[in-house]
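The complex is shown incomplete by one protein chain, all other protein chains being positioned as in the whole.
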Amino acid sequence: MTDFHGVFPYLVSPIDDAGRIKTDVLGQLANDLIAAGVHGLTPLGSTGEFAYLSSAQRADVVRATIEAASGRVPVVAGVAATATADVVAQARSYQKLGANGILAILESYFPLAEPQVEAYFRAIADAVDVPVVLYTNPQFQRTDFSLDVIARLSEHPRIRYIKDASTNTGRLLSIINRCARLKVFSASAHIPACVMLIGGVGWMAGPACVIPRQSVRLYELGRAGRWAEAMDLQRGLWRINEIFARFNLAACIKAALEIQGYDVGAPVPPQRPLGETERAVVAAALADVAAIAAA
Amino acid sequence: MTDFHGVFPYLVSPIDDAGRIKTDVLGQLANDLIAAGVHGLTPLGSTGEFAYLSSAQRADVVRATIEAASGRVPVVAGVAATATADVVAQARSYQKLGANGILAILESYFPLAEPQVEAYFRAIADAVDVPVVLYTNPQFQRTDFSLDVIARLSEHPRIRYIKDASTNTGRLLSIINRCARLKVFSASAHIPACVMLIGGVGWMAGPACVIPRQSVRLYELGRAGRWAEAMDLQRGLWRINEIFARFNLAACIKAALEIQGYDVGAPVPPQRPLGETERAVVAAALADVAAIAAA
Amino acid sequence: MTDFHGVFPYLVSPIDDAGRIKTDVLGQLANDLIAAGVHGLTPLGSTGEFAYLSSAQRADVVRATIEAASGRVPVVAGVAATATADVVAQARSYQKLGANGILAILESYFPLAEPQVEAYFRAIADAVDVPVVLYTNPQFQRTDFSLDVIARLSEHPRIRYIKDASTNTGRLLSIINRCARLKVFSASAHIPACVMLIGGVGWMAGPACVIPRQSVRLYELGRAGRWAEAMDLQRGLWRINEIFARFNLAACIKAALEIQGYDVGAPVPPQRPLGETERAVVAAALADVAAIAAA
Partner (left out) sequence: MTDFHGVFPYLVSPIDDAGRIKTDVLGQLANDLIAAGVHGLTPLGSTGEFAYLSSAQRADVVRATIEAASGRVPVVAGVAATATADVVAQARSYQKLGANGILAILESYFPLAEPQVEAYFRAIADAVDVPVVLYTNPQFQRTDFSLDVIARLSEHPRIRYIKDASTNTGRLLSIINRCARLKVFSASAHIPACVMLIGGVGWMAGPACVIPRQSVRLYELGRAGRWAEAMDLQRGLWRINEIFARFNLAACIKAALEIQGYDVGAPVPPQRPLGETERAVVAAALADVAAIAAA
């Protein structure tokens, strides 16, 4: 259960106007993704709007995901806070709920120096018994951290993975070359086929929610070293990642899932749902990709 | 009570290792600041570490401040959230606790377009009956907003003040020229004497916690149009602002207050308290400024 | 001649389609500005499009300015290059042409460490006998430099002024407090009245080309400590600075001068002249400011 690899969709957090998590919609989505062959589930990533949910709402999302997975695939739950005590409490509570791994996300208000960043991640890893995935996102975090910090953290027995959401694929190769213990997951801003070529073990990403079968196929081609076929598929799928980089991530995935028949609702205000034109762009891209899948 | 002007110190949030707000220390500080002549109190600004406190801790800070002020000066409480529903709940609850005004701070994770920013602030102002102070901070917020949005918001009956934490003093003059209804407060990154010269009504800032008497004197000189004397004083006080721009804001003000005998404790981890050398820099600056005050 | 203070308009560089400097137009403009009371002239600032002119074109601009001034006001010529040898050659040649001071502008392609920045400015100051004005512009330069470098440079016998084009007025007060030998000029991004209040000696700026009389009046009011009147005037003039921050600086000043009857031509391509709408905005602002002046 703890050798994480393959396609881990970042789940959206379906929520109604009263702020209740729609656990049935989330459960159905999780179930369908597992049926499509994904290798794990990641609630409370950026796509999962962790930054917009209360403590109770977050726990509901994690609980519903774990129940839906019922041990078929590992669930790696996202934790994030500005305060160490808060993030540690989240990690402990999600482990207690049955999470198989923790995705450790840094939040900051005042900029942090590197020793503080290191202490934050170390506190999370010290607090749990399950594997920890470091999450780096220079775009949304106010503080980035260097390869030196990543290398030191990679010596912690629980810190075994990293998911990098920069667009800098070369940085991933530097991590792979330097941190032998750390396995690398791609994000939607990298080309998954490239990350697999350089030694990555899969990807954690929002788009995999809406193209799970195609994602799994791409992973399998990469795993088998069938690079020419992988790239043929990748070229067609890339359009989906382009769209998700252009629009608000959560709004975009939620719109795509609504188009696919999941009643996931709107993103949490003041975020706004996609407008009509944007929705049409998403629908067209989904139609194209469905055609690819059928080919 | 609702014509805000003058010196509003941003209060720190004294907190013990168990996460309890030290309401006695906060009360003593508030009391001493009022005795020193400040015109209002602002709990839960950046200096007040709002971004690091739980909902319950924030309410404790606001309650203790209001009790200590007991109507002698207005209390303008900070509210901030990524989700509109959360920030509205904070604003309502602080008004119920007796806050005389609301300092409305934008938080965001995904970047927001301007209509969403406007909706966020409008929702806060719609939810309360007390005056609202807009807070703009391009350094810590992931989203800034334009003069057009500020101008539209300034027509809301409750939105009557703005506190700008950029370093761009010219922007304040543009706001003053364009938004007749909006009164402008300076932040520690502007030169208070300059902001008063161009028409500002005072400042909301962390440094005023540790140099309240000098701040009030500076305000009075500006108010009286005694600009040469104001600048003489300002020149000496500026060193305090320089230091607060250099170090972590909360750590710095907390260290200065500890030096002055207030047992406010350390900033919330993973923030770290000032080191020995930094503490010495703060102590030296305080000594210099005390000499100025005595002169 | 070498105690620089007051209003130094940044001159545009009038140029025809064949790339010839229109020395007659430049001479007329310089002459009119002197008649309006300006205290000095600054060819080859940002507004003067130094970055778009060849070595020969630059020399023509400096020569024509010096001839037009004919000793009535000091001419401080801008020098800028990525290579030290190039900038030193410019400085020497402009001194030889009769420049009364050198405005030293940093250009860089690869980022420079501070010792290299310091060496660049020191090489300029070592190469001439006239006063040197440091020019800092965090917006257009790829490399900024710290107060420590400014303080060390301020000990050079020829480095006697600094002109700061950031929007951070507080930084100017820090420079004034720390570098006793260095006199500070404002740029169009600061509020000139504020810079004079804190101890500045004037401003070097593009807008002064088109509102010279009003600029001189503002300077005199500040110099006399008549701050209330200065601010009354400043409030009206600020609109000009706002417009120049919004549009391409050279295109904007050239358009304004064309409106005022100077045949200065278009900015050097690929820069484009203002469009019709933008031109109307500039014309309206000029009309308003003319009304102020007449009041």
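By letter and in written order, the chains are A, B and C; residue numbering begins at 1 in each of them.
Here is the rule we use: a residue touches a chain if its C-beta (ideal position, glycine included) is under 8 Å from a C-beta of that chain, and two chains touch if they have at least 3 such contacts.
Here the structure is a predicted model, which is why all the values come from computation and not from measurement.
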{"item": "Omitted chain's touching partners, listed by label", "value": "A, C"}
{"item": "Contact partner of the left-out chain, one of A:A151, A:L173 or A:I259", "value": "A:L173"}
{"item": "Among C:L44, C:L112, C:C209 or C:I243, residue touching the chain not depicted", "value": "C:L112"}
{"item": "Residue in contact with the excluded chain [from A:Q95, A:N241 or A:Q271]", "value": "A:N241"}
{"item": "Hidden partner interface residues of chain A, rising order", "value": "166-171, 173-174, 176-177, 189-191, 193-194, 197-199, 225, 227-228, 231, 234-235, 238-239, 241-242, 245"}
{"item": "Residues from chain C at the interface with the omitted partner, ascending", "value": "19, 46, 51-54, 82-86, 109-110, 112-113, 115-117, 119-120, 123, 140, 142, 248-250, 268-272"}
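Simple rule for what comes next: only the chains that are shown with their structure count from here on.
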{"item": "Chain centre separation (chain A, chain C; CA means) in Å", "value": "51"}
{"item": "Whole-Å gap between the CA centroids of chain B and chain C", "value": "36"}
{"item": "Contacts with two or more other chains, residues of chain C listed in rising order", "value": "none"}
